[in-house]
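Note that this complex is displayed minus one protein chain, with the remaining chains in position.
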C-alpha cells in the first residue's frame, strides 16, 4: 500500500514549509533508514554527521534540510524542510494512519462493565476488560484487552490503553495518552512505619493524576500518593519498566528512559531528561531542564539546569579491579599526598633558606 | 464522609495510650501533610526537624509526641502519642477501612475455577480469574481480576491479590499478604548449563513459599527455586519492579525499594533494607540488620550489621568526566604517589644525614 510523494507533501503542507525536488507521483513503499533504504523507499538525513551516508544511499527520496539540498539533489529526489527529523516523525504518523486498520469502536460482549460506569459514545472496549462503578471513559478512547479500570477512575478523550493496563480506583488519565501493555497506575505507594521490629502499612489515600499527551512504556509503574496525588504533567514520556514512587511530581514534557526509578515525593521539573536506569532518590527537587545521564544516582536536589552524571566508567575487568581496589584507599591517598606536599614544600623552604 | 476525633481515639485506644487536646466532636474530612493540611484535616509531626512547619500549619488537628505537645497546643487541637508516625499509619488504616466500599465476597460467573480447586467460604474471586486444580484459597482471601493461580498453589487467610497476579503451580502465599498488580510469583529461575555453545535449560523444580504479612509491589517477580524453594519470610515488604532470583531466602521484616534485584541463591537476613535499584549478587549471605544504600552493588557477603554503600557520586557532567577519566589511572596514580613518597623520604633522609 504505497503512498506518493504528493500524498506526503499534502499531509505536511498545512503545518510546515516543504519543497519537493522530484516526481510527485513517485510511489513510496516504505520508510527506511538511510543506509538500508532502497529505490521506492523514503529516508531522512537528520544530522550533518550522517551526510556521507547520503551520497551512497539508494533511497528513492530523502528528507533533508536546506543545507543538504544540493548534495541530496545530486543523488535523486528530496523533500526539503527546516527540521528533517520532525518532518520524518510526522510522516511516520501519516504512514501509520494510512496503513492501520482501526477496528470500529465496539464494546466487546465479554467485557465486564459496571452499570454505574460512564462510557461515552465512540469508545472501544475489548474483550475481558473490567471497568468499575463510577469510572468515566471519554469519547474516542480505546481500551484494549484485559485492562482493569477501577472505581471512579477516568480516561480522557482519544486516549489509548494497550492490553492489560491497570488503572486503579480514583486515578485519572488525560487526553490523547498512550499507555503500553502491563502498565500499573495507582498501585499502593511503598509506605510503612517501623514499629516494634515490623513494618506497619500506611494506607495510600491519594491517587494518580496524569495529564494530556502522556506516553507510558510497557510494564512501568506509577504509584498512588500517600495523602496527596502523584502527578504526571502534560507531554511527559516514560519508557518501559520505569518506576515512579508515591507523591512524585513530574513536570511537563519531561522524558525518562527505560528502567529509570524515581523514589517517593521527588519533584522533577519540566523539560528534564532522565537516562536509562538512573535513580532519583526521594524528597528531592530537580529544576526544569535538568538532564541526568543513564545509570546515575541523584542524591541531592539540583537547582541549576544542565547535564549531571555519576556512574563508574566501564573498563576491562582487570583494569577495573585494580582501580576499584585503589578507590577504597582514595581518601588515604589524599592524606598521603598532603603529607608529601608538606614535606616537599618544607624541603623547598629549606632550600630557599639555605640559599 | 468525615470522622470525629473521638472516632479516631476510640480506634486507637485499645492498643496505645493517646491523649486528645481539643474537641472530640471535631470533624476530620481528610488526612493531609502538615504543610498542606487545612481546617478540618488531620496531620502529624513525625520528626522534630519538621517542628517549624507545625506553627504555620492550618491543620485542624495534629498528631504529636509529648515533647511537641506544648507547641502543638498553641495552634489548636492535637493527639498526643508516643510514636506519632505509627499512630498516623494506624489512622490511615482506620480511614481506609471506614471509607472503602468492600464488595461482597462473590465468585464471579466469568471466573474459571477448576472443579478440583478448594475455595473456602468468604472468598472473593473476580472476573476472568483462573484457578487450577488442587489450588487452595483460604477464607477471606480476595482474588482480583485476571489473576492466574496455578495447580496446587495456595493463598492464605485474608490475603489480597490485585489484578493480574500470577501465582504459579505449587507456590504458596501466607496470610494477610498484599500482592499488587502484575506480580509474577513462581516463574522459572534463570538456570542453564553451558553445553557446546548453547544454553541447556535446567528445569526449575522448586517453588516459592511466601510467609504472612508480606507485601509485594507492582510488576515484581519472584522466581521458583531450582531444586529447593525460594523463601520470603513473614513481614517482608518489596516495592515495585523488584526481582528475586531462584533459591533466594529473604529473612523476616526485610524491606526492598523499587527496582532492587537479588540474584540466585542469595541469603538475605532479617530486618535488612535494600535501597532502590540496588543489586545483590548470587550466592551471597547478608546478616540481619544490613542496610544497603540505593543503587549499590553487593559483591561479597556481609556478616556485620550496618549501612553499606557503593555508587558513583553524581556531579555536573564536565566535572564527572574529568574525574572519571582520571579514575581509570587511579592505580597508576597510587604507584606514582609511592614513588614520590620514596623520593621525598630519601630527600628527607639525605637532609637528615647532611645535618
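As written, the chain order gives the labels A and B, with residue 1 at the start of each chain.
We adopt the following convention: a contact is a pair of C-beta atoms (placed from the backbone, for glycine too) under 8 Å apart; a residue touches a chain by one contact, two chains touch by 3 or more.
Bear in mind the structure is a predicted one, so any value in this text is a computation, not a measurement.
Contact with the chain not shown here comes from a single listed residue; of A:53, A:75 or A:90, that residue is A:90.
The hidden chain makes contact, of the residues B:91, B:130, B:236 or B:287, with B:130. Screening B:45, B:161 or B:221 for touch with the missing chain picks out B:221.
Hidden from this view is one chain, which touches chain B at 110, 112, 128, 130, 146, 148, 151, 164, 166, 168, 182, 184, 187-188, 190, 192-195, 197-205, 219, 221, 223, 226-228, 241, 243, 245, 259, 261, 263, 277, 279, 281, 292-293, 296-300, 306-313, 315, 319, 322-323, 325-327, 329-330, 333, 336-337, 339-340, 343-344, 347, 350.
Of the residues in chain A, those that touch the hidden partner chain are 30-33, 36, 83, 85-86, 88-90, 92-93, 95-96, 101, 108, 110, 126-128, 144-146, 162-164, 178, 180-182, 213, 215, 217-219, 235, 237, 239-241, 253, 255, 257-259, 271, 276-277, 294-295, 311-317, 320-321, 324-325, 327-331, 333-334, 337, 340-341, 344, 347-348, 351.
Following the convention adopted for this analysis, only the chains that are shown with their structure count from here on.
Between chain A and chain B the centroid-to-centroid distance comes to 26 Å (mean Cα coordinates, whole Å).
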